[in-house]
Each structure stands twice: as C-alpha cells, then as structure tokens.
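And now, chain A:
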Amino acid sequence: MILASVELIGVFRWLYGLLVELGLEEPWLSVVIYGLLSVTIFGVLCLIALFLVWWERKIAGHMQQRFGPMRNGWHGWYQTVMDALKLLQKEDIRVDTRDRAVFFWAPVICFVAAFLAYIVIPFGDGLIVADLNIGILYVIAITTFTVISLLMAGWGSNNKYALLGGMRSAAQVVSYEVPMVASILTVIVFSGSLSMVDISNSQQGNFIFNWFIFRPPFGIIAFLTYITAATAEANRTPFDIPEAEQELVAGYNIEYSGMKFAMFFLAEFVNMFTVSAIATTLFLGGWHGPLLPSWLWFIIKTLAIVLLLMIFRWTFPRLRVDQLMEFAWKFLVPLTFANLILAGWMKYAGWYW
Partner candidate 1 sequence: MKRVLNGFKNLIKGMTITSKHLGRHAVTVQYPEERDKIPERSRGIVVLLSDKETGELNCTACMLCMRSCPTAAIRIEAPRGEDKKRHLKSFVVDHTICCFCGLCEQACNFSAIKMANKYEFSTLDKNDLIWDMHKLQEMGRDVPYESKKKKAAEKDETREAGKPKTASGDGEKTEKKEDQPEVKSDNQENSPGEVK
Partner candidate 2 sequence: MTRDELKEYIAGHFEGRLKPLESGRYALLYEVSAADLTEIAQALRDDSKLNLNFLCNIAAIDASDHFEAVYSVASLTGNHRLDFKVILPHDNPEIESTQEIWPAANWYEREMWELYGINILKHDNLTRFLLPDEWNQGHPMRKDWDAPDFVRFPELER
C-alpha cells in the first residue's frame, strides 16, 4: 500500500514484481524493498562523498600548482578509499572526561542526518526514493539536524575549543537557515509546489531558459543568496568558523579520531553534495536538459555547483563570527525577504508568468 504510492525505478520495479510473485506480503514487502533501496542510496552516496574528497584535493592541488594525490592509481583516484579504510582501522582515541553518550551519538546523528535528505532528491527522471508532497520542507527539516550533532560534539568532547566550535556552529546554522528558507520560498512561489519532482517539472522545456535561475531578477538573487546560505550550512569557507582551524584548531571535531572522525568528515562532504543537489533541483531545472540522459544532467549540474563551492573555499578568507551574523541578519535576511515579497507580488499580479 505504501509502495503503491511510490514510483519505483528500474531494477527495483523488477524486484518488486519478483517478490510479489514469490508471495511476499505487506509489510515485509516494503521492508525488503526499502531496505535494499537505502543500502543502495547509502553506497552510492558514500562513493560520491569519497569522490568529492578526492576531487576537492585535486582541485585544491591544481589551484595551488601542486599535484594533489598522485600515488594510488591514475592520479590517485582511490586515495580517499584508502584513507577511509585507514581511518576505519585506526584506534579510537577518547578523552576520559567526555560526556559518554553525547560524545558517542554526535557523529552518528551527523552521519545519518546527512543521508536522510536523499529520500526526496530526484536524481533523474523517476530516480527518486519517495516523492513526498512536502519534499523541500522535509529537506530543510532534516539538514538542520546536523547542527544538533555539532553542538553535541562540541559539548561531549569536554574541550574548550570544541565547545566554542559547537556554539559557533549553532549560532551560524540557525542564522543562515532563515535566508536559505526565504530564498527557497521564492522558488516555491514560482513553482507553486513543495514537491521536488513538481519543482523540477515546472522548469521543463524551452531549451534551458525555463530554469528558475533565468527569471530575472528574483531567480538570480534567490540563487545567489541560496548559494551563500548553503555554503554556511555546509560549514565551508568563507563561513567555516565552527572548525576554523587557525582559530579553534579543528573546532567541534578536535577530540574525534578514527572512524568517528571519518563519519564527520564524510557527512561534511555529503552535506555539500546535498546543498548542491537542492540548488540544482530548485534553480537549475533538476534533471531536465536537452540531449543528455536525465541523471547525467543532474550530476553535471550538481558537480558544477560543487566546483563553485570549492573555488569559494580555496580562494576566500574566513569571515569573523560577528561579521557572519551581521551579514546574515542585516544583509541576507532583508534581501531575501524583499525578494520573496516582490516575487510573490509579481506572481499575483501575473506580470511575469
């Protein structure tokens, strides 16, 4: 019954048929199908995160006129896999004075929250786990979970630097949530739907000029503000104050090592991919595009945004805490709200569309 409402894809549709033939009934049918689906998504995302780590290192290297990783395979392509394996088998160093439960659960929550958002992200035509009709709202709700884990990590480590990092991240993420939601709302005004699939579909056609980014001036402003807020959400330079290594050494993850650190690390890159994927869906027409297959379009667009975030990271200095807040509340929030109201008014007046 649950499955009936969900559009299943390729191999899963076939599997579904097979299981039904085998006589499996609800609820076990859903459990099996969803279990397999989550494992697949999890695997793919882990690979994507590992790829992003490698890619970031290559981009940084070339930008700095270095090579980056070169040893493992062609241009070090499986370097990060080896790194992850190394981190998994390393000793898990724990501080004696930690808050045990909080210290343990923080990376887990961070890791899980990072992956949960992918339930509603359409990777291509029909490549979606669940097309919730409140899709974008769900994403906003889930990505905010990260901040709880960072705060927990900061508190649980019983370290002053970590605590400062956790506090900073809480303040930052809460502040930047507002302009981010406001710029997302602009898109919702355009499309009239909260469902990720519907948002994508409403940008279909007219070569690429139906994308919301090409709706001047509101689309482009919303896009820029979203990218800014998303950089802050993903805790990346110039907004990486929670882990500002020159000030707080490593911020909230200072006491973490081994696998727990790897979880934070991978979650960070998964988060980066999430915000880029959302930007693609909301502003760059999702999987729609001429000629190429839909999933390839999605990946290309997302990686383009990831590349943009990487260039941000390796070019800009870091903002200070109070300047960061000032920028969010005094500049981004008024701008995005004005943008939202004007866009809504325009839509109401029927001038554009």
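Basis for inclusion: all candidates are chains of the complex that A comes from, given by their letters.
Here, a residue touches a chain if its C-beta (ideal position, glycine included) is under 8 Å from a C-beta of that chain, and two chains touch if they have at least 3 such contacts; residues count from 1.
If you're wondering where the values come from, they're calculated on a predicted model, not measured in any experiment.
K.L.:
Please name the candidate from 1 or 2 that touches chain A in this complex.
P.N.:
Every other option belongs but stays apart; chain A touches 1.
K.L.:
Which residues of chain A touch candidate 1 in their complex?
P.N.:
Listed in rising order, the residues are 59, 61-67, 70, 311-312, 314-316.
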